[in-house]
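Every protein chain except one is present and positioned as in the full complex.
When the chains are written out, they are named A, B and C in that same order, and each has its own residue count from 1.
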């Protein structure tokens, strides 16, 4: 996923605020799902995907109007969770590397861990 | 409502990004509702309050860690809408003045304008 | 400018939070500047463009993964200000219409209104 830094993503230090990297990672995740013919949050679904863990290590800063690439891939899929790794690059420079684990839940009446529906798991099996 | 500027609210110009003023105004709105014993978005309600219009004029800038006050009041309540006016001040300096109109809707199956429930209207009648 | 709704732009009502429309408008503004060969915030410039006024009227809601178009144009350019109008559409449906006025300032030592530099004004003269 190619992306350009927006002005509202910068902070008074003149850099992209670090919280945005987590949003970039999630944008790439949802693009990955769309590329697999899926939406992570379809209108009337009771299945949800809360985040269990998320982390980033920051090597270089991004600034207003910088163009960068977000490379996301599935590192591991268990019966109930998916773990991604993520790399941000600006040209050949590594900007940051992250990871995120999500869990499959039934959303009502209260969030409860469930197995990933097979029609979803199969879409990602070939990755 | 007294508020302090957070770092993630600033942008690369060193000022609070203008989109945040609309969020400050909404924070003050929800505080006003709580002060009236109400939540604008209770867990299991089918009544919603989409924004119909919102505007701000900006007189001065806010910077990181500035403390400021948000004064919000109801300017007009009709059968189906509420119109607020809003003023941001830092000490005696006027920072910005805004306005917002919200409409009462039934959220499902599709958003549809309804009359403001009397138990809500009454809470604001004395303001 | 074509844009897709990101998940972090939605709120608990299931809709795009209204503060995002102001960011969409600004994204389109900066794209317009880039199309004119300009950056609104070049790395070492002392010229700034604070927002003087911004407003939106909301006709329809946007939801997660909706695709929409942002049409922005310069309505008026004076010696010291630029006024834009903005329209958001999803297909043929009008979603929202906005306006924004920005002023040209020298940023240091304190923000002070100045005339728009001719090399900038000329780039927009033909619009």
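Methods note: a contact is a pair of C-beta atoms (placed from the backbone, for glycine too) under 8 Å apart; a residue touches a chain by one contact, two chains touch by 3 or more.
All figures in this text were calculated on a predicted structure; none of them were measured in a lab.
Only one of the listed residues, A:41, A:83 or A:123, touches the absent chain: A:41.
Here one chain is not drawn; of A:35, A:111 or A:125, the residue touching it is A:111. Taking the complete complex into account, residues 12-13, 15, 18-20, 22-23, 26, 41, 48, 50-58, 61, 107, 111 of chain A touch the chain not shown. Against the chain not displayed here, chain B makes contact via residues 6-8, 23, 26-27, 30, 34, 39-41, 43, 63-65.
Taking the complete complex into account, residues 7-8, 10-12, 14-15, 17, 19, 63-64 of chain C touch the chain not shown.
In this text, only the chains that are shown with their structure count from here on.
Counting the residue numbers used at the interface between chain B and chain C, over half appear in both copies, so the two copies meet with largely the same residues.
Chain centres here are Cα averages; for chain A and chain C they lie 27 Å apart. Averaging Cα coordinates per chain places chain A and chain B 31 Å apart.
If you average the Cα atoms of chain B and of chain C, the two centres end up 22 Å apart. Multi-chain contact residues of chain A, defined as those touching 2 or more other chains: 7-8, 63-64.
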